[in-house]
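These notes are about the structure you will find just below.
Every protein chain except one is present and positioned as in the full complex.
The letters A, B and C name the chains in turn, as written, and every chain counts its residues from 1.
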Amino acid sequence: MVEPVTPANRRRDGLARPVFRALGRLGARLAGAIFVLWAVASITFFAVRLIPGDPAQAVLGGPGSQASPEALAAVSAEYGFDQPVFTQYLTQLGRLATGDLGRSYSLNMDVGPLVLDQLGGTLLLAVLALSLAWVIALALATWSTRGGLVAARVGSSLEIVAAALPHFWLATSLIVVFSIWIGVLPPISTDSLAGLVLPVLTLAVPLAGFLGQIMRESLLIALESPFVLSARARGESERGVRWVHALRHASLPAISLSGWAFGSLISGAVVVETIFARPGLGRTLLNAVTLRDVPVVIGVVMIVAVAYILMTLLTDAVSRLVDPRLRLS
Amino acid sequence: MLQIGPSIDFGPIHYWIESNNCILVGYTSGKETHSMHTWSNPHRAVRAVTGLALAGLFLTGCTANDTSNIADTGDPVSGGTLTYASGDAEPSCLDPHVGGNFPQGMIAAQYLESLVSRNSAGQIIPWLAESWTPSPDGLTWDFTLRGDVSFTDGTVFDAAAVQANIAHLRNPTTLSSTGYLALGKVASTEVVSPTVVRFIMTEPDSALLESLSQVWLAMESPAALERSQDENCVAPVGTGPFIVDSWVKQSAITLVRNDDYVSPPADADHSGPAYLDQVIWRFIPDSASRYAALQAGQVDVIDNAQPDTIVQATQSDSIEHLDSPRPGSSNRIELNSGKAPFNDVRVREAFIRSANVDDAVSSLFQGTATRSYSALSSVESTAVSDPTLFGYDPSAAAELLDAAGWGETDADGYRVKDGVRLSVQFPVSTNQSIPAEQSVFEQIQATAKETGFEVKLAPLDLSSWYAALATNDYDAVSAPYTKVGPDVLRILYHSDSIVPAPSGYFANLAQVNDPQIDELLTTAASTTDVAERTSLYADAQNRILAGFYILPLYDQQNHYLLRSDVVGLRTLPTVAVPTLYDAWLNR
Amino acid sequence: MSAAAVLSVRALRVGFGASAPVVRGVSFELAAGECLAIVGESGSGKSVTARSLLGLAGANARVEADRLELGGQSVLGLTDRAWRVRRGKDVGLVLQDALVSLDPLRPIGREIADSLRLHTTLGAAARARRVLELLDAVGLSNPELQVQKRSGQLSGGERQRALIAAAIALNPPLLIADEPTTALDVTVQAQILALLEQIKLSGTAVLLVSHDLAVVSRIADRVAVMHDGLLIETGRTERVLVAPQHEQTRRMVAAVPADKPRGTRLSLAASMPLAPAPIVSARADSTRPTASKPDAAVVRETVVLEAIGLSHSFRRPDGSRQLAVDDVSFSLLRGHTLGIVGESGSGKTTTARLLLALLPLEQGDVQLFGQAWSSVSEKRRRRRRASVGAIYQDSLGSFDPRWSVGEILTDALGRALPQTRSARRSPENLARLTTLLDEVGLAATVLPRRPLELSGGQRQRVGIARALAGRPDILICDEPVSSLDVSVQAQVLDLLDDVQRERELSLIFISHDLGVVQHVSDEVVVMRSGRVVESGSAARVFTAPEHAYSAQLLAAVPRLPG
Partner (left out) sequence: MSDLAQQAELTTRSGQSGQPLRLGVAEGMAGVLGLFLLISAVAPQFLAPGDPLGIDPLAAFAPPSFAHGFGTDESGRDIYTRVVHGTQYSLVIGVAATAIGLGLGIVLGTLAGMLGRVVDFTVNRFLEVLFAFPGLLLALLFILVFGPGVATATIAVGLSTAPGYARIIRGQLIAVRGAAFVEAATVLGRTRWQILLRHILPNTLAPLFVLATLGVGQAIVWAATLSYLGLGAEPPTAEWGAMLSAGRTYITSAWWMSFFPGLFIVLTAVTATVLGRSIDRRMRHA
């Protein structure tokens, strides 16, 4: 029953309205992001408080160490473990607010620089994998909807199998085949092109399976929609129908999924970076978890949360770019 | 004793799955202070050295392989980059004074040097110190230093530098563990002249030279030590053949050649700068990836080689194998005699008789490890081996259990006594036991089950593993311990070692509490006569073995695999860390 | 017809896969400047026929014909590449609802320019100019502004014009319009029809495909009635509509409700056995008091439902409020039908939901039998809900998809739903259900079926049965026939008329279709933008509207000639 937005009543609003609205939306976004970061920090903080054992002991090398009571006390004072939990929490929040992620128990360095250092490698991996997954998914979706039952079945089966591949198994299999049997690609990942192939493939293939399924379904829907019929009636070729019209629609759900996909790539990076001996956030995190290195865990979690939020904003922006309808609401 | 005993300070370092055997080596030096009194008597020292020479055979056996390699390949060629892939966890600090563990030692040996070294025969040989003289009472030692050595930052290496290093090690804020403990009997140092430094002892310490030979007590530039610890950790400055160039955390450490290098140890193959231009030191925790990288030629040397890859390598022309077992204890399972069910010697023997170790070792290690029947590493001359005690004999085991009151069997086939199942809690450190070793435990679990033991293997990460030990929540455990000389027995089996340190750790995990053993070990530690000491240790070992406190498995494994075109790589006969000084690439 | 036939079709047959053909031999010709309307109900094969003329019947369609000529050239068996050259240039297509027939992600200017891009060598600037000309030609005001917009930003009429502009961009000699006005409001519909007529007059041959006889009668020169894949009757429009020859055509003509007096049966013999037909209407000629001329004493006795100054508003996305219903008042008399008519956005459905007390009232009150209805608590209202039934446009959505017809009706009969299969099958329950189904003309065989498995007409009958199950006095029908074919609509309207008489029901009948409202109502309320613009007796409003808007609406209603 809402009156449709007609040109007339939008002109009435003048210019100020849209600007304010955009600012308001940005503000709400920012507030939401800050809230999420605060909550992530708080949950992580209190979760790690639950970890059994004296954190000072962890700083000094864990229960196997032979730290003297004096050393423990000194570390407790230095790290503030002797303060009430709530005070520690506030201190931690205060430090986080100023961008200080604290000092690693195990790596003898500040967490901020460490995590930022590792971020690059993981981002490179994630971005390449996401791009490759998109390319594979697009290729698979367009090919398998070209017509013909065989292509559709093969496409759909490939997608389901790809989506079911565990990263660790895929990585191992790729190493066996390409590094050990054929010997064309290095089993240890470097930032060289050859070194990136296997880890990127490992991350991209299962993701491509997911994205491909979604793209194929939405492509089928788009190809059956009236505007595609209209376009064909105008004399548009099959390729034109796909590239000018249908794929744009079909990519929308996959775009909004890319935020989630990014998160899953971070999860996958834990495995992939370990197997391919690549420096990165995932490997840092796994090490920190096995070492109970709380500041590093919080640091990685925070940076991943920030990256995830940015990624969500980015996918929203791309969605708006591809689907102008979203800009209106 | 307790203050020194279990010097298990891992510093801030923890290990990946494969970083097994090496872990405890770093603490060796701490115990040596007790084991080597006799060195103050030069006469006896000679005899002790011959004993060690026997042990050294194992080392020469491996390196010989390598040296023959040189003969085949002609003259060494300078240049090139060697990539070393370690299976250990990446150190948090490249200065081995800080903490002091094996991974630190392995890389530090490339850019730091010690006052003395050992040759493959086990004799102490000059390095940065040209000579040394102990006072007759053993309370002062004068070291004469080489006068022509500078650190790579230009600082001159002199007596003051030695003094600064000792002070650095003893400074609590350095958080040195290994080095600190090794210097336990050093009261102070004095600069006698620029080239002579004097160590003043609180009591005689026959292990001083052994201690100083270790990479954890290597010499660093006093100017560099003045920097903050963070800075020094990233790029320690030494006198070694290589210089730390850069360190990208969790990726690689790059070392470049020290072109002004003049101070190789006396047993080196050449003099002057190293052959290699550059060394890339990587950390690849996954053993399969590490080997695949070696096969692919992506790396040139790997450590912590797994048995199956060693077997593969021996069949390959392109990969060579270097085996260098470590000193100290053997790898063995210790049975907790402090509580039921292993407080009964019959149950302990039954367990040992029910475990088919031979088949397990031969199938899993595929000939790369030899079965041990001793508490000590086979490199120890004083080791006593008694295969008769450890034969697989399920029927004897069953009789022993019947005799011990575990005659009943429950529905699952496990022995029961007073309604309690015959269970063996076996926490396994996944950081310290390589997969093959964990599989050995699984096979022991399977064979012991046939006799009626329920072995509960609990693979744990390091923290949880220590926690399980500290709370006495174990019946069996495997914890290798590296230390040169039989004095390791005192650490491991003297009843004093049952009392836990503040952190809860204790070394006598078998909880051997035998006054006779205590006395034998204490007496041996203060006995300077080699023959008498050897016999005392033999008596102690016999008692330990006969008490069925331990189930020996094999030596602590230390295998390297290298591309065939890597020539001249050897391990330092001190603690079996590799040195790349003589290595060159035959490409 | 003329020698210069733009389109000539002889014995066109279209089938899909192995199933029976859906077009079974259709022949017709179309000359320049002529408009032929193909009329048929859903499933008759009219759309498939239209699409075959563009080679767009579908990937797995088998298209055969003795002759299929566009502009004198055979297009039988053309490759897709060859078809593409002709589409847009030789023949244009206009589909229903431009909201989805124009790419909702692209500006209409780009969509229109696509035809030019594909078939001409015009540069971008020239294309842009031509697009503006086209938009101007189809009567879109402010083309420079509109060209940047996407279909979602335009009103229904505007985007339909844009769609037509895209189809005629290259002046194709033939324009095929497939239900071009179906989703549009009646006034807009009239405008679009006028536009199509103008295009026809400019010399373009127009093939109009529609289910609505009244609509096509406006511009079609000839009508071809399609039924079950065949053209059953073809002829001049007046002749077909005034003197239909074929049984099915007669049925369709009879089913058009507009201008048929209240109580006239719309469905012909084929659907008669559904209910006995008490033809005589006591009310048809009576001079009852109407809402516009209230006689106070009578009203108090006979008013069953009264809306007094109803208002309701919605929150817009930006937080401001939008009045959807603004001070609406009317009364429903016992046994009468009150029609509420208005275009989309007029607040009809909101009014219905307010009457059903499904939305909170902001102002005003609804009284049921003179007692407060909407201002009491739901708990107190619940007991009286049985006296008000409702029938919905989307009958499928109004049924729980997990329930069978038997379960739906058992539930509606007011009993706790028998939990066991045997209880549902108890003779007593079964008898009650059968009676109810009988009343709406359904057999007991539908009981185990789910609504999804029923046809649209059957579903709406089940919906009526459900509404009747609680023995209501009042039925509120919100667009009950809007999504039905005209002959099914006729049956349902007849059914509603029957049950109203039998049960002495009072009806609120909401529709956008003036023809339907005119046919069923005693009194009429005309709504626009949430307000009542006019109300009064149906006879008066439909003959002498007082308000200009009512008059405009009325004028726009498509009617059969004669």
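The criterion applied here is as follows: a contact is a pair of C-beta atoms (placed from the backbone, for glycine too) under 8 Å apart; a residue touches a chain by one contact, two chains touch by 3 or more.
Everything numeric in this text was worked out from a predicted model, so none of it was measured.
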| item | value |
| --- | --- |
| Left-out chain, listing which of the shown chains it touches | A, B, C |
| Touching residue (missing chain; options C:Phe28, C:Phe330, C:Tyr392 or C:Phe509) | C:Tyr392 |
| Candidate in contact with the missing chain, chosen from A:Ser104, A:Thr142, A:Gln213 or A:Thr315 | A:Gln213 |
| Full-complex contact with the absent chain, from C:Gly263, C:Gly345, C:Gly456 or C:Gly470 | C:Gly470 |
| Residue numbers in chain C that touch the chain omitted from display | 353, 356, 358, 382-383, 385-386, 388-390, 392, 394, 397-402, 411-412, 417, 450, 466, 470 |
| For chain B, residues in touch with the removed chain | 17, 286-288, 291-292, 295, 306, 308-309, 311-312, 356, 359-360, 362-364, 430, 435-436, 438-439, 442-443, 445-447, 457-459, 461, 464 |
| Hidden partner interface residues of chain A, rising order | 32, 35-37, 39-40, 43-44, 47-48, 50-52, 149, 152-153, 156-157, 160-161, 163-169, 172-173, 175-176, 180, 210, 213-214, 217-218, 220-221, 224, 253, 257, 260, 263-264, 266-268, 270-271, 274, 285-286, 289, 292, 297, 300-301, 304-305, 308-309 |
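One rule holds in what follows: only the chains that are shown with their structure count from here on.
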| item | value |
| --- | --- |
| Approximate Å spacing (C-alpha centroids) for the pair chain A, chain B | 43 |
| Gap in Å, rounded to a whole number, between the CA centres of chain C and chain B | 88 |
| Residue list for chain B, restricted to those that touch at least two other chains | none |
| Of chain B, residues touching chain A in the complex | 6-14, 85, 89, 92-93, 98-99, 172, 177, 229-230, 233, 248-251, 282-286, 288-290, 292-293, 295-296, 298-299, 461-463, 465-467, 470, 501-505 |
| Interfacial residue positions of chain C with respect to chain A in the complex | 51, 54, 56, 59, 80, 84-89, 91-93, 95-97, 100-106, 111, 114-115, 118-119, 142, 145-146, 149-150, 152-153, 155, 163, 166-167, 169, 314, 316-318, 322, 324, 345, 347, 349-350, 530 |
| Residues on chain A engaged by chain B in the complex (per definition of touch) | 53, 57-69, 71, 104-109, 114, 117-118, 121, 172, 175, 179-180, 183, 186-188, 274-277, 279-280, 283-284, 287, 290-292 |
